[in-house]
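One protein chain is absent from this view; the other protein chains keep their places.
All chains are identified by letter, namely A and B, in their written order; residue positions are counted from 1 within each chain.
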Amino acid sequence: MADDITRWSDELARDPANLVFLMLGEALRKQNQLGVAHRVAVKGLERHPHHADAHDLLARILVDLGDFDQAFDEWDMTLRLAPGHVGALKGMGFVRFKQGRLPEAEEYLRRASGDATMPDVGASQALRTVRQSGAFVAPVPAPVPVPEEEPATLFARVLTGAGQTALLMDASGLVMAGSYLLADGSDVASEVGAALSGVSDEADRATRHLNLGEWTAILVETEAAVIAMAPAAEDGLLLLAASRATPLGLLKRLLGRCRDTAREWMEGRPS
Amino acid sequence: MITRVVEGWVEEPLKRFVDDARVVLALMLHPSGQVMAQHGFARAMDVMSACALAAAIHASASELGRQLDGKPFSGIHQAGKDRQLFLAEAETAQGSYIFVTVFDAESSLGLVRLYFEELRAGLASAAPALEESSEPILAEHFESELNRNLAALFGRA
Partner (left out) sequence: MTGPRTPTPFGSLLDTLTRQRGVKAGMVVSESDGIIIDSNMQIGVHGDRVAALAASLYRKARMSATAAGLGTATFFQLEAERGRLCAAGRNDLVVVVVTEAQANVGLIRMELLRAAEGFA
């Protein structure tokens, strides 16, 4: 195993785009070198953001690190890229089982088990474990009312790292949700939002005239920060800023989560 | 800022140019100096002066191009400290028109040239065929035509 790790590391150093990072990351995970494995997976995802197995790898590492929510998100992404991905279905079932959400765990594992012609033994065993856990209750529980989010802290549950901040702006550049806090605690969301919102107009014009289709993300690296922007509902704009140390791949993933949060929030708002 | 035109077919291409290129001023005129459309001017007097100057610059530059290069220059660009000027000709079924625009740091020469090509194509396709009964503009009619056009642009003589 150690020889493999050395060999794969060398290959990756020679060719950073090589998919060998998938094997290297998994080997490091199995050796419980989770920090290194995480870096390998994130770097690999920066180069292969649409590779389902890369998301699957990161999810497995995150589970080992105890970050079930992010792991679930990664597997969710895996499924979007590769519908029916057995590893992702098993992983999501596992996370829901650990979270005590047994009906959901059973559903994921049932899908992972496959049909009679091609059963997945591991998933079937896991499914039996869930069903025998005694806590499984068939009826779907009544929906729990979601507490109303404060606009200023809308993205707090998505943004976990220091120095990360997100804003949601409407079509006229006015802040709708989120905050932009300076070190002294002052919120300069309106100022930053106004300064950066004009970039999306330029992006609209450029993509229209260059026949690139709709723009999906803008990334800007500056001396002080990395910034990501994405279109939001009703011609709004989502803006995410993080410390310069944040890898661009991770920034994009955070942007995706913020976009989902913003969309849910917008859909739940009275019009 | 409001875009005003003397003839309807000019309006849509010109508005699109102004929106896309984000220029400060735009002026379209007949080589004789008659104004056809403007954007960004507040006073009729300014339009009148700009038309006269643009027609003169165009005539001089065309002649200079002919003498130096055997053909008129296709466009003129003048860069100032804060603002820049671009002047070129647009050919339509109604004849040639001079187009002059002024832009600042919100735009660039590359953008103006890019969108001017689209304006030129838009005008060429929007211009109605020239009616055979149209009479050439005579010098003695020039001032009254100019005033009529200015009145149409600004709502007063």
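A few comments on the model shown:
Assume a residue touches a chain if its C-beta (ideal position, glycine included) is under 8 Å from a C-beta of that chain, and two chains touch if they have at least 3 such contacts.
Because the structure is a prediction, the values reported are computed rather than measured.
Among B:109, B:130 or B:151, the one in contact with the hidden chain is B:109. Among the residues A:221, A:235 or A:260, only A:221 touches the chain that is left out of the figure. Hidden from this view is one chain, which touches chain B at 105, 107-111, 113-114.
Listed here are the chain A residues that touch the chain not shown: 16-17, 46-47, 50, 188, 191-192, 195-196, 198-199, 202-203, 205-207, 209-225, 227, 241, 248.
Just so we're on the same page, only the chains that are shown with their structure count from here on.
As a whole-number value, the distance joining the C-alpha centres of chain A and chain B reads 53 Å.
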